[in-house]
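Accompanying notes for the structure given below.
Only one protein chain is missing; all other protein chains are in place.
Naming follows writing order (A, B and C), and every chain is counted from residue 1.
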Amino acid sequence: MTSAVPSVPDPQLLAASYQAVRAFTMQLAAPLSAEDCMVQSMPDVSPTKWHLAHTSWFFEHFLLREFLPGYRVFDERFGYLFNSYYYQVGQMHRRPERGFLSRPALAEVMAYREHVDAHMQRLLSEADAEVRRRTVLGLNHEQQHQELILTDIKHVFSCNPLKPAYREREDTVAGSPPPLRFIEVPAGVQRIGHEGEGFAYDNESPVHEVMIQPAVIANRLVTNGEYREFIRNGGYRRPEFWLSQGWSTVQEQGWQRPLYWNEDLSAEFTLAGMREIRDDAPVCHVSYFEADAFARWADARLPREAEWEAWARGCELGGNFADSGALHPQPASGDGKLQVFGDAWEWTMSAYSAYPGYRPDDGALGEYNGKFMCGQYVLRGGSCATHSTHIRPTYRNFFYPADRWQFSGIRLARDAA
Amino acid sequence: MTSAVPSVPDPQLLAASYQAVRAFTMQLAAPLSAEDCMVQSMPDVSPTKWHLAHTSWFFEHFLLREFLPGYRVFDERFGYLFNSYYYQVGQMHRRPERGFLSRPALAEVMAYREHVDAHMQRLLSEADAEVRRRTVLGLNHEQQHQELILTDIKHVFSCNPLKPAYREREDTVAGSPPPLRFIEVPAGVQRIGHEGEGFAYDNESPVHEVMIQPAVIANRLVTNGEYREFIRNGGYRRPEFWLSQGWSTVQEQGWQRPLYWNEDLSAEFTLAGMREIRDDAPVCHVSYFEADAFARWADARLPREAEWEAWARGCELGGNFADSGALHPQPASGDGKLQVFGDAWEWTMSAYSAYPGYRPDDGALGEYNGKFMCGQYVLRGGSCATHSTHIRPTYRNFFYPADRWQFSGIRLARDAA
Amino acid sequence: MTSAVPSVPDPQLLAASYQAVRAFTMQLAAPLSAEDCMVQSMPDVSPTKWHLAHTSWFFEHFLLREFLPGYRVFDERFGYLFNSYYYQVGQMHRRPERGFLSRPALAEVMAYREHVDAHMQRLLSEADAEVRRRTVLGLNHEQQHQELILTDIKHVFSCNPLKPAYREREDTVAGSPPPLRFIEVPAGVQRIGHEGEGFAYDNESPVHEVMIQPAVIANRLVTNGEYREFIRNGGYRRPEFWLSQGWSTVQEQGWQRPLYWNEDLSAEFTLAGMREIRDDAPVCHVSYFEADAFARWADARLPREAEWEAWARGCELGGNFADSGALHPQPASGDGKLQVFGDAWEWTMSAYSAYPGYRPDDGALGEYNGKFMCGQYVLRGGSCATHSTHIRPTYRNFFYPADRWQFSGIRLARDAA
Partner (left out) sequence: MTSAVPSVPDPQLLAASYQAVRAFTMQLAAPLSAEDCMVQSMPDVSPTKWHLAHTSWFFEHFLLREFLPGYRVFDERFGYLFNSYYYQVGQMHRRPERGFLSRPALAEVMAYREHVDAHMQRLLSEADAEVRRRTVLGLNHEQQHQELILTDIKHVFSCNPLKPAYREREDTVAGSPPPLRFIEVPAGVQRIGHEGEGFAYDNESPVHEVMIQPAVIANRLVTNGEYREFIRNGGYRRPEFWLSQGWSTVQEQGWQRPLYWNEDLSAEFTLAGMREIRDDAPVCHVSYFEADAFARWADARLPREAEWEAWARGCELGGNFADSGALHPQPASGDGKLQVFGDAWEWTMSAYSAYPGYRPDDGALGEYNGKFMCGQYVLRGGSCATHSTHIRPTYRNFFYPADRWQFSGIRLARDAA
């Protein structure tokens, strides 16, 4: 039985990685006041302070407590406050009440981070393979929360009538997206999933063969301009484009446009405040239901995740990521397969489920992925809020089909003629 | 592009089928009073009267209205009352209010059935291919509602403190189920889906190749006795067995046992009233969440639908069906693959989704299957409430993972060592 | 301590009353099919069959069981099914699920009624004072349910898209309502509440003195024409007319007109089906919130219940009642105080609460009135669905401020200049 998290790098490199990842989190929190770090604008959103503490608790609970001799936990009560969903660890604070925690103060959480960092450096100085394996997991876990810090604070600020900016936007790179064009998917028996040395989550394993039918996938993401066309064509009023649950959601939620767009479809809320909607930039903050309805309107469909992976394999891992700083999807430009990584997560039509032979980790860490394999859809490719070191072709992100607060966009596919 | 509903039988045979299927519906309604036929005990349940009318409306709307020259609709208002979910047909009565319809009276609905039947016989006497194709679809549609008549009235009566019996139970066939044993699934590239002459729904098409990894599937369904062991072992109190959504559902709904079991796990509500639970009979009325948790507890998993289909192919289509009259799952007996058809629908771990190359019908009939491909799981094999002529190895039934009012049971699978 | 239910009439008269009241209930149920008698269109509404059974259970439980030697209850399970809210009697069927009871059949409930009637006649042939006192209470109780049979079936039929008529309407008496005019209320210290021989509920006792400030009350009810003026004047869109809770209710429920009015304000649903709205007839099916908002718009207020009682004292007890058969409010005509009794219940601005010195009955019968003295408002004067023998100036009806399915209307009052 091979481990699902195989990567056990050199200790010194790992210590450096640890510092870099933890520092990037601090950099993301830097523009925010203690008050900003408090807000939970909906149950799915967590306060920044909670993310800062939870990621530290992860290292404390799964590493320091278990592997660093003589380690004393920073505060016994933090286990209850900052456990997210590991039932095998114990009871936890109710999720929708994370915004009630004015105490511990942000300053205390920052002290917690420093405490954990100092001890982690000690631990990493002579780490065995299991420590290194878990540290790598902890860092990847922290990177996931980095993305959530961004998407959550975007939602938080969008709910404030003052529409504050998280920070001023970098200059947008000009682009002239090429026409939509479909590129063949490698068909027949294909190998899917993670193999080799680098880190991957357990849900990317084991590598296995799948059968892919002939299909094509679009060269770039769907743009705001194309999506506006769908709206103007009655997209949100015509049930024939929608899944049954999607149509109910549209009715119940009164959806008429992507999250963050204003009523006249001219401006959208961004991490730099309200900004004009660029027609040439990718649409994002759409749900699976909207992505699927758009695709049906466009006489297309969403890609299957295996198709996507086979098609994306070999593409360069570059793109518009969190560390490049735009924090907003950018227009495509150039030839070939564009925006494959970064910019916006791409909804696939594949329900999130276990690969054949999948086995979760033992113990509480086994709750990381497996127990969420129900009711969600896979997204691929990362977004402008993902760190560039946190993505790979086999990466499987997953959200509920009505979720819209992630940077989630649309890439079209079609069955081959 | 081949039609998803290819079967266009001989007109005379079809007229006979029509009569037989419609008569079986009447037979199912026979034990019920007009009052019984009124009740809607939850939004998922429809009153028997509604089923009787809706199935007739299906023929009137999609056949008589369009293909029988000079046909006058029985009552213009029935289109609104008895359309289920075909938005392209027009607006419809709100689903949770079907139990409010004391008018039209049951007698009037019976007259509607006769009216439709008389005209259908005329139409079928010289039916072209499209009429025959749609009639076959309408009959299969009616058979689905036959099963719902049984499962819905079971729920209705279970909500009545008097616990009335739908009808007295036939003598239960004695059985001595063989020990649980796992039988190999044909691995490698396999052909899945419907092909050939017989009727199938569009969602069973097109036939296509899939890659199946080595796996085994259990020789029979999980029994009540085995399931009781799971309960006694803390099954409903230990989150480690459950999907995250399943665990929430258990908490919110206060589930502690299958639907219809009494508190001390000794008796269950059946279509023959309260009856002792037989340890050797298959457990049923469990949700996907319960089936999945049981499997995890048993160090197994649920089968994938492709595995199931490849494994079940070649099995005889016999079993305990609605027309054999038990209307309750029966103990397995014998050797080989048992209870593959009939007894209880078998939850698979496959989310319900489109086969590669799937295309729904044009127009309103295209709403039949495709728009439900979200959030549901596939069940296979039919149940004791399914008519024996309504099942086949490629048949895909689908329900939400929290649904329990169907005759849904558990067959285990495992990855091959 | 005087009894709150003092009336203990002559046994023979009582037996005749019993027969008459019970017969009137049967007369009200006569136009309805067994299916009609099943429907519960919202939790506040009970199926007719339930009313028929519950009123019989009341006699069985509080009289036959206790006072008729050797009496055998008709069906032990009916106590659970048809107890409404008497916790001291025992557990009861959940209120919102009364519409699930296809069994017992209507025919069985009718047999139950006959059984109870036969035994009650025996019991009444030699009844002591307590039996007579309780029988009188039971008959008044039945009369309350007679009114509910009418208001509930009206709601039930209004929810059916076929808009069936309960029965054809009697010819409407023509009327030419006099102009609105205000008539003085007797001010100063006034005696309020029930005294003397006739029956009254415990909540009308004890008689007591109150202080009334100078005020005037309108000669007639507010008409449909006047209410339409309020609507056209933006009544439902201007928060300044509304109580805070009323305004929330308007928003949440989307209220734009009285219950049963159609969108263009031209027709309303009645017990005779959809009918044109007569401008000169009293508005009814308005909530307390609407009555109060209308009054504020009209620079008036609703009467206090003591004002109403002092003002109404001495008026003739005639009016448009259930037994006169119109079953719909009729236009006022004539001079003086009009429509004081019958036509429509009149919302007062008085919250329903205990009179000074109020004591409920002992035991379960004490649950009849007292425990509802919270959150409701008093209505006075009876309606077109009230039996003429069931009303008096001291009668206190009570409903929640958002309730609209009773025949509830508006009479204005003002502080004296």
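The rule we apply is simple: a contact is a pair of C-beta atoms (placed from the backbone, for glycine too) under 8 Å apart; a residue touches a chain by one contact, two chains touch by 3 or more.
Computed from a predicted structure; not experimentally measured.
Peer 1: One chain isn't displayed here. Which of the visible ones does it touch?
Peer 2: Over the full assembly, the chain not pictured touches A, C.
Peer 1: Among A:L14, A:L28 or A:V156, which residue is in contact with the omitted chain in the full complex?
Peer 2: In the full complex, the listed residue that touches the missing chain is A:V156.
Peer 1: Looking at the full complex, which residue from A:A15, A:A105 or A:C315 touches the chain that isn't shown here?
Peer 2: A:A105
Peer 1: At which residues does subunit C meet the chain that is not included here?
Peer 2: Interface with the chain not displayed, on the subunit C side: 85, 87-88, 189, 208-211, 213, 215, 239-240, 242-247, 288-289, 292, 301, 304, 349-351, 353-354, 356-357, 371-375, 401, 415.
Peer 1: In the full complex, which residues of subunit A touch the absent chain?
Peer 2: Its contact residues with the unshown chain are 33-36, 38-39, 41, 77, 80-81, 93, 97, 99-106, 156, 159-162, 164.
In this text, only the chains that are shown with their structure count from here on.
Peer 1: Which whole number of Å gives the spacing of the CA centres of subunit A and subunit B?
Peer 2: Distance between chain centres, rounded to whole Å: 37 Å.
Peer 1: So what's the Cα centroid distance for subunit B and subunit C, whole Å?
Peer 2: The computed centroid separation for subunit B versus subunit C comes out at 47 Å.
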